[in-house]
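Only one protein chain is missing; all other protein chains are in place.
Chain naming follows the written order as A, B and C, and within any one chain the residues start at number 1.
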Amino acid sequence: MAELPDEPTGWMSDRELQHVRGQLPVVYVNVIPVRISPMGKVTNVGLLLRAYDGAISRAIVAGRVLYHESIRDAIVRNIEKDLGIGALPQVPLSPTPFAVAEYFPSKGAGPFHDSRQHAVALAYVVPVQGPCEPSQDALDLTWLSPEEAASDDVAAEMAGGQHHLVRQALAHCGVLL
Amino acid sequence: MAELPDEPTGWMSDRELQHVRGQLPVVYVNVIPVRISPMGKVTNVGLLLRAYDGAISRAIVAGRVLYHESIRDAIVRNIEKDLGIGALPQVPLSPTPFAVAEYFPSKGAGPFHDSRQHAVALAYVVPVQGPCEPSQDALDLTWLSPEEAASDDVAAEMAGGQHHLVRQALAHCGVLL
Amino acid sequence: MAELPDEPTGWMSDRELQHVRGQLPVVYVNVIPVRISPMGKVTNVGLLLRAYDGAISRAIVAGRVLYHESIRDAIVRNIEKDLGIGALPQVPLSPTPFAVAEYFPSKGAGPFHDSRQHAVALAYVVPVQGPCEPSQDALDLTWLSPEEAASDDVAAEMAGGQHHLVRQALAHCGVLL
Partner (left out) sequence: MAELPDEPTGWMSDRELQHVRGQLPVVYVNVIPVRISPMGKVTNVGLLLRAYDGAISRAIVAGRVLYHESIRDAIVRNIEKDLGIGALPQVPLSPTPFAVAEYFPSKGAGPFHDSRQHAVALAYVVPVQGPCEPSQDALDLTWLSPEEAASDDVAAEMAGGQHHLVRQALAHCGVLL
């Protein structure tokens, strides 16, 4: 998740957070925002376009869980941070994620990679019903069909292994993989 | 689930269905209807009051999956059958259930029992947002707090082991067990 | 799962079963057999080679849940049927599947297809530790690396959409998709 900007840091300064990131795994939520039909079927997947270190890549919604923040609150806060306050997310009923993504700072330690830190990300698929607009950190938000979102072309535009999570999310929702 | 009335029988007559029920496990959906807060927290659990063979018991929403019917469609149809067409269910994103309940016709074969049949029930927690009214087969629908729904008193009023499923559903949603 | 031979039919004759298959969804288990490292990491995926109607295809372990049979018993029986009695499966702790595959008899109704029937298959990943030999219905059993099992080449050799399930199983186990 190296492409992501820093999140609000709770009671920690950026310098402290940077120090801690070299010593402890950090709890994240990873959210795949989707549009659904009235029957609960995924019709579109929302991917952010981000610029980072001169490169442009697509990304899902992601961010830290803060001290004394519940997972549900972290999901809502990070969706509002990335998609705006009008997104109207359908917050998951259960804190149990559909997958856990382990981002390691060294490449090749697993499918997920984040050069900044070791992050343990709880992953959720979250339908959003309202109008979304990418926050200042993101250049754009694109709604793709499940087929496009799972394609090799889009995978090539995602960083840190997040395309694996998008595909797993679609499979979890019963959509073609 | 012996307390449940027969469902629409697809292309089978009641007699055929009765015959098949002695020969094959039957696919069911079990739905725990809930009211939730805007933050996705379960605030109430809906239980039906049913009369069956002279006894009155509480029950969750349950019914068969019909031939060529998807699980999602079966969830919606059975909710409308038991709670009315105004219930406005939030259909699950994934067909993967939070639990599978195996109802056996002989008592003591497991926690779940249905004298009529061997049923394999896929269980889901489904938020309903609209007004609910019990169908003609149910005497009443009561919205209980999670604490009441998980209490021993309410467990004693449920048949077939369904109180186990209610408690597991609450635990799955992060509510006290 | 059209490529699969008929399973033992409980108390039903083949003719009865064929009749019922046109009227009710049938409960199946789908098992992806794997070899694992001592640390629980999937190292190999076992796929069967089957001949059916003159065509040869790869398949996972699959079979019906019989009347009054528990899911756990059905998993073990179907593994022994397809992989032999020496397979020594690590039976899943929980009857909750990692995925549910809905096989419809009409093509295009979803990712999974079975011309014979509407099957609702509960899917499990099951490590086997003993020597495996394919039963008389299967021509061969091949142990593939996760990369091979998830490849487009192998996908093209599988029928009924089962390659989706293999890929989802690998993603569920934290192996590259």
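Just so we're on the same page, a contact is a pair of C-beta atoms (placed from the backbone, for glycine too) under 8 Å apart; a residue touches a chain by one contact, two chains touch by 3 or more.
From a predicted model like this one, the values you see are computed outputs, not experimental measurements.
S.K.: Which residue among B:49, B:88, B:144 or B:171 touches the omitted chain?
M.R.: Hidden-chain contact among the options goes to B:171.
S.K.: Going by the contact rule already stated, which one of C:16, C:73 or C:148 would touch the omitted chain in the full complex?
M.R.: Touching the chain that is not displayed is residue C:73.
S.K.: Thinking of the whole complex, not just what is shown, which of A:55, A:85, A:100 or A:156 touches the missing chain?
M.R.: Considering the complete complex, A:100 is the one touching the chain left out.
S.K.: Kindly note down the residues of chain A that lie in touch with the hidden chain.
M.R.: Counting only chain A, the missing chain is touched by 10-12, 16, 20, 22-27, 65-71, 95-100, 102, 104-106, 109-110, 118, 120, 122.
S.K.: For the chain that got dropped from the picture, name the residues of chain B it touches.
M.R.: 99-100, 102, 110-111, 164, 167-168, 171-172, 174-177
S.K.: What is the set of chain C residues that contact the non-displayed chain in the whole complex?
M.R.: Residues of chain C in contact with the hidden chain: 34, 36, 38-42, 72-73, 76, 90-96, 98, 125, 127, 172-174.
Basically, only the chains that are shown with their structure count from here on.
S.K.: Over half of interface residue numbers shared between chain A and chain C means same, under half means different, so which is it?
M.R.: Homomeric contact, same residues on both sides for the most part.
S.K.: Considering only mean CA positions as chain centres, point out the chain farthest from chain B.
M.R.: Chain A.
S.K.: Approximately how many whole Å separate the CA-defined centres of chain A and chain C?
M.R.: 32
S.K.: So the centre of each chain is just the mean of its C-alpha atoms; given that, what is the distance between chain B and chain C in Å?
M.R.: Centre-to-centre distance between chain B and chain C: 28 Å.
S.K.: Give me the residues of chain B that touch two or more other chains.
M.R.: Chain B, residues with two or more chain partners: 95-96, 98.
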